[in-house]
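For this view, one protein chain was removed and the others were kept in their places.
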Amino acid sequence: MSGASPVSRWRGPARLVAKRTGLALVTLVLVSAVIFTISGLLPGDAAQEVLGQGATPEQFAALRHEMGLDRPAVVRYFEWLRGIAIGDPGQSLVANKPVADIISERLPNTLILAGLTTLFSVPIAFLVGIASAVTRGQATDRALNIMTLAMVALPEFLVATIAVLVFSVKLLWLPSITIVPQDPTLGEFLRAYAMPVMVLGVGVIAQLGRMIRAAIIAELDRPYVEMARLKGVSPRRLIFRHVLPNAVGPIVNSMALSLSYLFGGAIIVETIFSYPGLASLMVNAVTSRDMPLLQACAMVFCATYLLLVLIADTVAILANPRLRQG
Amino acid sequence: MEAQHVDVRNLCVTVRRPDGSDLRIVDEVSFTIARGEVLALIGESGSGKTTIALALMGYARSGAVISGDITVGDATLGGNGKASLAAQRGHRITYVAQSAAAAFNPSRRVIEQVIEPALIHGTATAAEARAHAVALFEALALPDPATIGSRYPHELSGGQLQRLMAAMALITRPDLVIFDEPTTALDVTTQVEVLQAFRKVVREQGATGVYVSHDLAVVAQMADQILVLNRGTVRERNAVRAVLETPADDYTKTLLAAARPVIKAAAPITAVGKPLLSIEGINAGYGPVDRNGRAAHPVLTDVSLQIGRGAAVGVIGESGSGKSTVARVVAGLLAPTAGTVSLDGQPLAASLKGRTREELRRIQIVFQNADVALNPAHSVGEILGRVLRFYHGTSGAALNSRVAELLDLIKLPAAIADRRCDELSGGQKQRVNLARALAAQPDVILCDEVTSALDTVVREAILELLAELRRDLGVAYLFISHDIATVKALCDEIVVLYKGTRVESGLRDTYAAPPFHPYTDLLISSVPELRTDWLSGVGSQGKVPFAHLPESADLCRFLPRCPVAIAGRCDVSLPPLRTMAAGNAVLCHRTEAELAGEFA
Partner (left out) sequence: MSVAGIIRGARRLPLSGKIGLALVIFWIIVAVIGPFIAPYPPGSFANEEVFAGSSRQFWLGSDFLGRDVLSRLLSGARFTVGLSVVAVAIAASIGTGFALTAAVGPRWVDELLSRAMDTLISIPSKIFALVLVAAFGSSLVLLTLIIAITYVPGNFRIARSLAVGLARLDYVEVARARGEGRLHLALVEVLPNMIKPLFADIGLRFVFIVLLLSGLSFLGLGLQPPDADLGSLVRENTSGLAEGALAIIAPAVAIASLTVGVNLLIDAATQGKAH
């Protein structure tokens, strides 16, 4: 309560966050079991796959032994899980390199693209969401609503195609594939990233903007908002001092979802712009049936998702006095 | 005489219906209030009270349009800048909302919210405002006035929040304070304290007041003048005493009659033989049950009661006292952790699964809120038909005629069978809700707050119906309510619950005069009466010797609130159950003589 010492005041939320972290870890392990089961156990024998139909039973048995396929599934799973945990998810079947190397080559690219897109779209999404919410039901809101509604439903390759046609083919402003030169100047860097960031941004702005609007409107309907108006609170103060602090929970949650989309969901954009990120790496792994690589990519995406959600939960807990007091 | 402080002429508030036509929810309302006077707006729900009150601040809920002339001091509805009502909001005209629990921002400390109007309108510096707030907290009899403001709303009780909201309304030293049903959401025992605090500060402040309420007795304590509203129009305007003693308008007379419930039932049916339904030593609660058989959130402790055939037993207590839990245990919806429920002497299984269909049929339950008690996906006919088919196997033409009979029994036209429940009015829904229970032809109906959500006039009609059904069909009731007047009107026997313990039980007549349990006494004395001097006469609770003690399961639950607790007894051991000469049983350390003497 009010008299609590500074240390004990944080014990409640710390316990709550620790609990959420534990839960996220458990979920991650369950997720790994699902991924391993689907991609490692169900599709049949990987040795068969490598050797094809013509192999002799001896060759087959030897390879199975070499690949460790003759051991029980549970043992293989835990070995794999241990590998993932210590950062060594095995050897790529196709590239003949450690999976860890391939991923660490690509990871920075994905982080840069995701980071730039976040910087670009989150402020716009807030603008759209707030503008829409405060003009609820009026012309601005309706126009923004239709716009974001359409943007959410557009396939990325259409947005990308139109962007390429307009900016590369017609206007010749931007390159149609994303190649960042060595030691780029800021201009070169931004030019290279402009197109993928724009295309990814369309979806994020629309999705996040809509969710921010919904979160604010849910608060605007609560009685304390009417009370604040009756106290003579100005519209600006109402949104920033009264409403937004209460909408933090749902808003950071939507942000976590949108950002996780920037990781795994960039598949199409990375492919179209030939951008060497993690998502297109995973598509390659699917095409070449490179299971160790595929599993590792999937785990990276799931872990990112869970981490983002955990961060969002933590922020929501700290923002809410009721939860903060555990 | 000085010019009127508030002058309202031809006020109309219009909203647009879904079909596009206009609806006047306030129609040509005119009134004045002299400076320093308190005017009460009274009427049933939907009469436009809140809408008028908000219009005084130049405020309309979304979609509503205000027209007419309103003048408050030197500000007018159509005025520009400082001279408009809107500019006075939160400054010279302030508002106390119905539910303070919802009207405080949950993520900000209370003190910040209380002083916010002063800061926005620049009437004081932050330090001055804080000091003023603490003085107001003190005047409003809030505990720990210096530090209570640093709490968050969820750390405070409803009664405290309501008083904090009054402090917020007074922080700018306004000329006009609007109270919108400020005590409706509170328990009756809390209401008294809040009303007393309000009256004191409003008088000290000398502000003009508007007091919105549906409760005539409350209004009688707080106001000088009364404006009676019905469907957006003024029915009567007069001084409080005149309205109470010589009402001029028919509608006012109906309201007054409904506010003084008369006893419905005939003489109590003498219980013959063994009771129909008996509950013995029930313990129950929610959440997982531990090894010692205690629920994680225990609610009921050792509750017993009996209902004779055709009898009506009332259960009364404040919110959270476990009234509904009793009904849920009897119905089998919640398995008790100890104790038994027996029907005609036969013990019933603890949970639904173990009960036969016949046993289930004989006990029916009716819930408070008919809006959620009737499935909106089904028609009235389907809802009643399902019960008939389920218990009696009725079908075809017999089913239809039985449905018509039931509707006739609850005085609704047969044509209503084809309607969906969301097309019915509140009173109609509650009748259908009852009919569904009657369709089973039960021996006992558990009525959980069945009249609480209804307006006084509709409530009267439903009580009338319940009494009639009991007389004609011989059905018994377990009637649960938080309102002692309603319980007295219907029941022959009353059980008082406090925090899950039965502190008193007895025939209705034993509740007419002491000796009572100290809690019963508080409950009865807290019900506002229809006279203007009632609030002044209520002894303030003042000295409660053990207010600092936490509530304990090993002592009298009422100890932290009991004004007559005995040191060395009440804070040491559980109280015994004593039977009074009048036949009522009381769970208290005080003897009959003491209980009678203390409060005589």
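Residue numbering begins at 1 within each chain, and the chains themselves are lettered A and B in the order written.
Quick note on the criterion: a contact is a pair of C-beta atoms (placed from the backbone, for glycine too) under 8 Å apart; a residue touches a chain by one contact, two chains touch by 3 or more.
Keep in mind that what you see is a predicted model, and the values were worked out from it rather than measured.
When the whole complex is considered, the residue among B:S45, B:S157 or B:N375 that touches the unshown chain is B:N375. Summary of contacts with the chain left out: across A:L174, A:V199, A:V225 or A:A298, the touching residue is A:A298.
Interface note: of A:A14, A:A73, A:L119 or A:A150, the residue touching the hidden chain in the full complex is A:A150.
Of the candidate positions A:L69, A:V283 or A:L323, contact with the hidden chain is made by A:V283. In the complete assembly, the contact with the undisplayed chain comes from A:I38, out of A:I38, A:V75, A:L119 or A:L190. Summarising the interface, chain A meets the missing chain with residues 27-28, 30-31, 34-35, 38-39, 42-43, 145-146, 149-150, 152-158, 161, 164-165, 169, 176, 260-261, 263-265, 267-268, 271, 282-283, 285-287, 289, 291, 294-295, 297-298, 301-302, 305-306, 309. Not every partner is drawn; the one left out touches chain B at residues 18, 331-333, 352, 355, 357, 360, 364-365, 367-369, 372-378, 386-387, 390-391, 436, 440.
Simple rule for what comes next: only the chains that are shown with their structure count from here on.
Per-chain Cα centroids separate chain A from chain B by 49 Å.
Residue ranges on chain B touching chain A, taken from their complex, read 54, 57, 59, 61, 87, 89-91, 94-95, 97, 99, 102-108, 116-117, 120-121, 147, 150-152, 154-155, 168. Of all residues in chain A, only 1-3, 222-224, 226-234, 237, 242, 245-246, 319-322, 325 touch chain B in the complex they form.
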